[in-house]
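Only one structure is covered here, and it is reproduced in the block below.
In this view, the complex is presented without one of its protein chains, the others remaining in place.
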Amino acid sequence: MVKEWFHKFSQSSRAQLFFIITYVLVTCLGLYLLEDSASAIFPFLLVLLSLLILYYMKINVKLKWAIGFIIIAVMIPLSASQGSNFQAFMDVGTLVLIYVAMSLGLNIVVGFAGLLDLGFIAFFAVGAYTYGIFGSKQANHFMPFGHYPLPGDTFWIFIFVGAIIAAIFGILLGIPVLRVRGDYLAIVTLGFGEIIRIVFNNMDHPINITNGSMGISQIQPPRIFGYPIDTPSEFYYVALFIFILVIYVVKHLENSKLGRSWKAVRDNEIAAQAMGIPLVKTKLAAFAIGASFSGMMGTVFAAKQMFVDATSFTYLESTMILVMVILGGMGSVPGVILGAAVVIILNNQVLTDLSNWMTSLSTAGILNVPDALSPSKMQRFIFGILLVVFALYRTQGLIPHKNKKVDAERLKREAAAEPPYGNSEAKTNLEGSDS
Amino acid sequence: MKLKRFIPLMAVLALVVGLLAGCGSGSSSGKSLKVIKIATQTPLSGGSATLGNAIKLGAQLSVQDYKAKFAKLGYKVVLAPYDDMADPKKGVSNAQDIASDNSILGIVGHLNSGVAIPSSSVYEQNHIAMVSPANTAVELTERGLKSVNRICARDDFQGPAGANYAVKTLKAKKIFIIQDKTAYGSGLASAFRDEAKKLGAKIVGYEGITVGEKDFSGVISQAAATKPDLLYFGGVYAEGGLIIKQARQQGMNMPIMGGDGLDSSSTVSIAGPAVKNVYFSTVVGDVTKTEAGRKFAADYKKQFGKDIEGYSAYGYDCGGVLQQAILNAIKKNGGKLPTRANVETAVRDIHNYDGLATKVDFDNKGDNKYAKIYIYKFDKASYPATEMTEIQKTK
Amino acid sequence: MNVLEVKNLTKQFGGLTATNDITMTVEKNSITAVIGPNGAGKTTFFNMITAVYKPTSGDILLNGHSLVGLKPHEVSKFGITRTFQNIRLFNEQTVIDNVLIGMHQHLKAHWVGTLLRLPSIRLEEEKAKVQAYKILKYVGLEDYVNENAGNLAYGAQRRLEIARAIAARPKVLLLDEPAAGMNPKETKKLTDLIHDMRTRLDVTIVLIEHDMKLVMEISDYIYVLDHGELIAQGKPDEIRNNQRVIEAYLGKVAAEND
Partner (left out) sequence: MLQHIIQLLPQVLVDGITLGFVYAVVAIGYTMVYGILELINFAHGDIFMTGAFIGSGFLFLFISLGLMSSLPALLVFLIVIILSAMITGGMGVAIERVAYRPLRKRNAPKLIALITSIGISFILEDLVRFIAEWKTGNYIVTAPSLFNHTFTIDIHSIMPFFNNAKFQSSFIVVLVVTIIMLIGLDLFVNKTKWGMAMRAVAQDRETASLMTINVNRVISVTFFVGSALGGATGVLFMLQYGTIDPYIGFILGIKAFTAAVLGGIGNIRGAMFGGLMLGLIEMFAAANLSTLTGGLFGSEYKDVFAFIILILVLIFKPEGLFGKATIEKV
């Protein structure tokens, strides 16, 4: 009976629309009403869950995007704004957006083009240092001209400067990579990531470019129309802006000529070449575009933290981004978004709250554990268990990739209207685009 | 496909939980003692967790010791330990969490300057007083933040003090410096280097190592070849102990010196007998010389089953300073719960707090006026070491 | 008129000579077959034409332009595409996407334009899809448009390879054992298709094939390789009765007993 009911429900887009709106309103109300810090996490997660539900609904795609946008951009910030958790949630939200964008970048490299990259965090570092150096006094150490820090208004330009410089590094990495394949590629990229990190950690000598292991501090907050951006809720919107940009780029490239070339190279290099796809250019484009997403978010990260040093860009970070991509489902854009969100929210919110809760139980004497097993130390342990469980039960990723389908009926109609396939017709039909 | 069927179920469940949570939240207060929280934020997992944990445990003991004083005023202090994993990102994210918990009035932390600097920006925005036991990076207090204080000495005091001792007392003319490429280690080592040069010693090498590795023989053979009179190490005991051991194995019998990162029982257990003739500078006086100190060490051992570390006492003192300031603020506020801003000012106004390890009195930047440097020497393979001299702040 | 000319083509792997001093010409709009026993160097020969291998010596000319030294994708731009003996489809992608990838070099879309959503590019993409559908219909795969290529049956995969290759609108189409693994009915359909392609698409076809019935039926001209050497050439009838060819295929003794 439930099945029947659900079938009916899944057919009616109006019922679904009604459901999602009610759901969002109720959970948002819950979030709005809960100021208490300990349990506000539940409605917060429930509101986020609405996005997943939305993804599975059978309603108009444009409407889906619109509802999703409203939830992310309006409902969540608005309903969280009353609680004391507001900035904490927005900080997690900002981190989620940053890592989602990076995972989408890595997804282009690993998921679309099939190039295993274990040093992806390097591009994030490049973006972060780009703004870090010029947005603080650091640039005075080596720049022959100009006065630093540059004002926070220049941040908006630096988002794109960071993207471009990261893309250039992506191409630099691509050069040795073109000769090696498969898992050899993994180790070259790992080496590249480590090289970048170590060099950044040591560039206080002979010329002080990155201030070495002391890091760069007092980075200018971005300014917009003279108004400084320095709280997480404000950075949330900056990250959201870039996130939307990234989503736009990914969605449009995925099923374009370039996107198809990436997947062709992934599936079969030799056949791809035989079809006229240039390997070098295609792979480099994947590295460059993927890297540029990271570069952009790197600048946001630097501005948000107001401090950069090399400890944020370790090999572990690279593997975590890879985990987000694989866990979510390689090549699957919604999957990767979910993967990144799950990992970040788990690590930065849920597991912290869980261990705080367990700690409070143990201090209250309900739970008695020796210090060596104190729950405050267990976050990574629990995360490890969750990773194994997820991987075993969702072997294709949380949301596996599905190929985009074309409307075969429409193509059939349109093809029928044209003369049948043949040389003369083939020429006239596409010759215009053949140079 | 299965998930699809699962979703509506989950959604319904979620709705119910959400509503329940919404209704149930209001009813969880009303105890006899008003709860105040203080947080610690240090690495509790990962490579430097020994030190981070020592700070947390020290603070935990101080909370117990202040229990009675707060109970008298009708309050109860609870410690909220956070794990920053030595990761700046996690630190900031925790800082936001801390800021969102209105009952938290102050924080003890961090261990790593790289985490403390970005996190303190969040504390500053939310007026959460931070008392640092361990961040020696000059930068931290130079930014003029009202909420940031530290009881330990800065690199630009500790490093030169060590150099002074090395060059003047130990008569070192050729010094080889190894540092661990962290903010702490390289900050200390470069301050040491600059002062030693000024005093006329020759720096015959300045090399970096990688934290977490165990084999440093490459750097050590290089050092041995230069035949220095003194080997200086900027870093903490995990690598320091091994460097001491491996240097002695290669026949380097000259004095080895380091900073407060070597002030740990682990230095002895790692280096073993090789630890003889090792010096280190630290801000902590010998805790076990005083009656209170011995009691602290005994309590600590009893409660947590381990010996105190240098940072345990720092953690204890930070907790003490913070709680004393909260007490002052409560009193000033006529027994009512003080705001975070009240506590922030009260911490900065602490005068002549008599701590276990150090006296505390903050200057207008939040640095401890009383931060003294002590030079210790390991005469035998046991901890604590012997105090050689103490150096007053001259500035 | 000769579309493809191969001059003294030799390939050595280490000390092993895979093909030795092969010279051949392919006339425009003809169907030319390259046959020979297993290991005769036929596929190596195709691989050199499509620049997968670089020849040790010799030259390959397409309409008088040398192809030696080009990259595989450049050869494809010159107008040579191929199918593969061991099928090489893009298995994780849909059937229609496979064909669209075949059209790669004829689509103008640059990624910047794609991101700007230029109307011309969207129109081009739409037209390409219709065209791809027509090609699929032509080879008889129109019912599998949205299927993953890897899930198709064997014969269908071979036809999809041909569809993908003709989508590139080649001047010369190289088919490497197109009938391998097909049943007689499928082979018949394939034979018709190859015939039809020549006239309809104005394309020159070179094929490697073991099915002698098919080869004799459709080829205008046949080259026979054995142990990397060109041992015979001629019209189907001439090849059928050539003593050396029979020897190469059946062994010397068998040929004498015949």
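Per-chain numbering from 1; labels A, B and C assigned in written order.
By our rule, a residue touches a chain if its C-beta (ideal position, glycine included) is under 8 Å from a C-beta of that chain, and two chains touch if they have at least 3 such contacts.
What you see is a predicted model, and the numbers here were worked out from it, not measured in a lab.
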Residue in contact with the excluded chain [from A:Val2, A:Val61, A:Val388 or A:Ala417]: A:Val388
Omitted-chain contact residue, chosen from B:Gly144, B:Gly305 or B:Gly335: B:Gly305
Option touching the unshown chain, where A:Leu29, A:Leu45 or A:Ile198 are the choices: A:Ile198
Residue of B:Gly58, B:Gly106, B:Pro133 or B:Gly208 in touch with the missing chain, whole complex considered: B:Gly208
Touch list for chain A against the chain that is not drawn: 110, 116, 176, 179-181, 183-184, 186-188, 190-192, 194-195, 198-199, 201-202, 205-206, 270, 315-316, 319, 322-323, 326-327, 330, 370-373, 377-378, 380-381, 383-388, 390-392, 395-397
Residue ranges of chain B at the interface with the undisplayed chain: 45-47, 49-50, 181, 205-210, 212-219, 221-222, 224-225, 238, 241-242, 245, 249-251, 266, 269-270, 272, 304-307
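One rule holds for everything that comes next: only the chains that are shown with their structure count from here on.
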Remotest chain, chain B as reference, centres from CA atoms: C
Interchain centroid distance [CA atoms averaged], chain A/chain C, Å: 43
Inter-centroid spacing, chain B versus chain A (mean Cα positions, whole Å): 34
Approximate Å spacing (C-alpha centroids) for the pair chain B, chain C: 71
Junction residues of chain C, two or more chains touched: none
Residues within chain B bordering two or more other chains: none
Residue ranges of chain A in contact with chain C within the complex: 248-249, 252-253, 256-258, 260-261, 263-264, 266-268, 270-279, 285, 289, 403-406, 408, 411-412, 414-415, 418, 420-423, 426, 429-430, 433-435
Chain A partner contacts - residues on chain C that touch it in the complex: 50, 52, 71-73, 76-77, 81-82, 84, 88-94, 96-97, 100-109, 111, 114-115, 117, 124-125, 127-131, 133-135, 137-138, 142, 145-146, 148, 164, 168-169, 200-203
Residues on chain A engaged by chain B in the complex (per definition of touch): 3, 6, 9, 19, 23, 26-27, 29-30, 33-37, 39, 42-43, 46, 49, 52-53, 56, 83-92, 95, 201-202, 212-215, 217-218, 230-232, 301, 304-307, 309, 311-312, 347-349, 352-353, 355-356, 359-360, 363, 370-371, 374, 376-377, 379-380
